[in-house]
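Okay, so here's the structure we're looking at.
Every protein chain but one is kept in place in this view of the complex.
A, B and C label the chains in the order they appear, each numbered from 1.
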Amino acid sequence: MLQTVTGPGPVGQAGALRESHLAAYRFMLRARLLDEKFATLYRAGKIQGGVFLGRGQEALSAATGVSLKKTDVFAPLIRDAAGRMAFGEPILDAVRTYLGSALGPMRGRDGNVHRGRPQQGLLPMISHLGAMISVVNGILFARRLKGIPGSVGAVCLGEGATSTGSFHEALNQAAVEKLPLVLVVANNQYAYSTPNDRQFACADLTDKGVGYGVAAHAVDGTDLSACLEVIGGAVARARAGHGPQLVVASLLRLCGHGEHDDASYIVPKLKNSPLGRDCLKLAEESLQQKQFADAAQFAVWRSEAIREIEEAVAQAQREPAPDPYAEKWEALSTENFNEGQGE
Amino acid sequence: MLQTVTGPGPVGQAGALRESHLAAYRFMLRARLLDEKFATLYRAGKIQGGVFLGRGQEALSAATGVSLKKTDVFAPLIRDAAGRMAFGEPILDAVRTYLGSALGPMRGRDGNVHRGRPQQGLLPMISHLGAMISVVNGILFARRLKGIPGSVGAVCLGEGATSTGSFHEALNQAAVEKLPLVLVVANNQYAYSTPNDRQFACADLTDKGVGYGVAAHAVDGTDLSACLEVIGGAVARARAGHGPQLVVASLLRLCGHGEHDDASYIVPKLKNSPLGRDCLKLAEESLQQKQFADAAQFAVWRSEAIREIEEAVAQAQREPAPDPYAEKWEALSTENFNEGQGE
Amino acid sequence: MSITYLEAIREAQAHALRDDPRVFIYGQDVGAFGGAFKATKNLAKEYPGRVLDAPISEDAIVGLAVGAAIEGMRPIIEMQFADFSTVGFNQIVNQAATLFWRTQVSCPITVRLPFGGTSGSGPFHSQSLEAIYAHYPGLVVLTPATVEDAYSMLLAAVAIDDPVVFCEHKLLYYHLKADKLPSEALPIGKARIAREGRDLTIVTYSAMLYEAIDAAKELATEGWEIEVVDLRSVKPLDTDTIVASVARTGRLLCVGEAWPWGGVTAEVIARVTAEGYGLLDAPPQRLNAKDTPVPYHPNLWAAHRPTARSVAAAARNLLRQ
Partner (left out) sequence: MSITYLEAIREAQAHALRDDPRVFIYGQDVGAFGGAFKATKNLAKEYPGRVLDAPISEDAIVGLAVGAAIEGMRPIIEMQFADFSTVGFNQIVNQAATLFWRTQVSCPITVRLPFGGTSGSGPFHSQSLEAIYAHYPGLVVLTPATVEDAYSMLLAAVAIDDPVVFCEHKLLYYHLKADKLPSEALPIGKARIAREGRDLTIVTYSAMLYEAIDAAKELATEGWEIEVVDLRSVKPLDTDTIVASVARTGRLLCVGEAWPWGGVTAEVIARVTAEGYGLLDAPPQRLNAKDTPVPYHPNLWAAHRPTARSVAAAARNLLRQ
């Protein structure tokens, strides 16, 4: 399921910097376009269940994905189309899941943002917020037991999820075990409609780090370069054995909680603040300024991405839906332990 | 159920200091003696279920109890005989519960450390660690809604319980609501057999405060004066509207987790460190040094306490055990909703 | 005027807030936003300071409610979805449910669980947990199936001195409508004959009531008269009404949307066979969801739960015996 969008670039550190920026930008762009496609399909009644977008959070998400190796572990959340693709999830996995194709990774059993491929290190979230962190801990813990060194596990979270008991238990567990966990918190100022002042009372979410004995890093989530640097650094530190790293990015979600939500509760003051800037536009400006790419190049990438997305959608739409008669109604892998009683 | 052991003392601040010290000391002493009685009864096979002692933690516990008003709320844990009495729990409540008298506050339905009288602000713990904090939050929250000002809620906890999701959710909740909660953590270096390095990784548990936006206070839990000052201060700050206060006391449990446990896992280094000193002895030395009381006085108080305890034990032993035939097997207060099915 | 099941729930809460100063509402996004499903729409504005947004902390949310109840309040807790009550589980089953029995201090909290399957919602936004809560002593578990019951039973729930798990079915929220709110209601703990018949009794509750009624209508065209019992409350469970119905029909089919093992349907059958064994002319049968998580895809979801069609098929089988 690996994909790469970076061509051979100039050598050396400057080259690597250019490459990671361009790679991340292209994932951001594709994620934005993919999300927009899903929003359109949703409005057209073509999608069952909720559609959750990452608009405004693509820089953070993409930076997380590109900072990982394909042998690492990644537990994205509902706003991580960019990070997923950067980690290697094919567009087709996303499209098939959202459109209910029987050929998607969840085969219609689970949907939309709940997709993943655990055996490729991409965990499909359960809905209960915070619950994926300890699962990633477990994978990292197992690799240590098995003597497989050097893996990092990244988990994405919203600031609202820091209020869950699961978050607390798992971050503490990672700290006690000194696991190479990178916890990326997107502080987008709201949990659904709930503003931060009803969610927590610390001055800054990075203040939580010290209470766990965990290094904490703040980053401007609208700034791709900053995200690449801070998350890249956190991943490197985790990989080098310095234990869990907490990254807190400040940003704003530039859309509703889901596509059913008009986000009218987001106050104008925040929208008009630096948090409300569009990371994708900022990234384009910055890439042009850095002379990493120009508008023509953006346009090419954009049309490439659109074509890819449209192809995936067209393909998924031709594919069969799951067939309830062919479906095995069995929750256990041990065949003969499944019971049909009560039906 | 209120009891007071302080007589009229010298006036002014010095007098108040003397009074609170002597009151606390007497609760410490009684708790120590009561605990010893329970240990003896346990060894004699007279107690059903676990016996958990507060040996080494009496200064902290008593200081918590004496810092509260009788109209406050108190949720003690398993090592808080001293704090309970200081808050007003009659010795007889403890003895009846441990000895299974039908006349105890739990009427044989619950036992030992699980006693309390919610309507007098003394909450009977459930076993799940951390679970009482949000309940105290709820009482404080309700009093605010009802317009009853000035109450404080104190909750006791071991350091091990800081790893629970409940602790985290409730402390955060108290911070968001700015409730007058005082969370007293007895860091006795072990949770059952588990040493701190397998429980948390922060340098100091007070480091947790900032992550919640909560004031945190460290105290030497073996030093009664320090406990009175720090906890008294935290209670005053909570009462004055400064939101939740986290107090972390360092000490050592000078006994097993329960009386079934010989605590052989406690390393000599800790036993021989200042943490391992006996707070009761230290308090006596300090009270003598401060000329608040002398050895003769201690001896009088000791024999008074022993007499009281022996009387309570004798009384409870004469009392009837709960009668299963007279027992109402009904879990609901709405009489006609109880069902007898399946029996 | 026409009022939906969801609006009835909102109205019941408005009514409770208006009439009883001890009532407050606490849950994620219930404040200015009015709740994920809008069950508390405008209530924060109408009752300032009494409808409060909670952090994403289900354990602490329920714990706070228990404390407030000890202090004499009547909190209504909204779980955003029933499925998330699993992280507030301990406070419900061990703190709230044991309080009265341990201390004789009652614990009048109402925990609203928007529950049950809807198309496309998948394994974690569709669960039916009534049997889980009913297994524990110390809880009242209600499952209103009609707009009228949604209203009157929620009002009753708030008035009950015990912890109530109020299971409101999301599938009924928008589509189910009534002309007006009731002024009278059956008492809590009483089942209702939703349709009279004499050939077979279907015992069911919540959204499955409509599958049962549709099945009964279909079977009516074949000449069968099916009686449908709407349990309303799964704990307490009105065994008398069920047994009386079985006495009339001689046949029992229990239908539930929850998983089969140990569900409401098993409990009903165990009671009827113990108390009304001689009344049965054929083995009692049950129909539940399949024993897997609730699937996301509409095709799978529709096959996972009982439907009018599968209910009718099961009834036909039983009528033939």
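Everything below uses one rule, namely that a contact is a pair of C-beta atoms (placed from the backbone, for glycine too) under 8 Å apart; a residue touches a chain by one contact, two chains touch by 3 or more.
Every value quoted in this text rests on a predicted model; they were computed, and no experiment measured them.
Across the complete structure, the visible chains that the omitted chain touches are A, B, C. Contact with the chain not shown here comes from a single listed residue; of A:H128, A:H217, A:R237 or A:H257, that residue is A:H128. Residue-wise, the contact with the chain that is not shown comes from A:M106, picked out of A:I91, A:M106 or A:V219. Annotation: of A:S166, A:N188, A:T206 or A:S225, A:S166 touches the absent chain (contact as defined above). Only one residue from C:Y5, C:W101, C:Y210 or C:W224 touches the chain missing from this view: C:W101. When the omitted chain is restored, the residue from A:A14, A:A142, A:A240 or A:A299 that touches it is A:A142. In the full complex, chain B makes contact with the omitted chain through residues 47-49, 100, 106, 108-112, 114, 126-130, 160-161, 163-166, 191-194, 198-200, 265, 321-325, 327, 329-331, 338-343.
Touching the omitted chain from chain C are residues 59, 83, 86-87, 89-90, 93-94, 97-98, 101-102, 123-124, 131-132, 134-138, 235, 237, 258-259, 261-267, 269-270, 273-275, 277-278, 280, 282-286, 290-293. Residues of chain A that touch the chain left out of view are 105-106, 109-110, 114, 116-119, 123-124, 126, 128, 131-143, 145-146, 165-166, 169-170, 172-173, 176, 330-334, 336-339, 341-342.
Everything below uses one rule, namely that only the chains that are shown with their structure count from here on.
Annotation: 45 Å between the Cα-based centres of chain A and chain B.
Shown for chain B are the residues in touch with two or more other chains, namely 165-166, 169, 172, 176. Shown for chain C are the residues in touch with two or more other chains, namely 54-55, 57, 59, 87.
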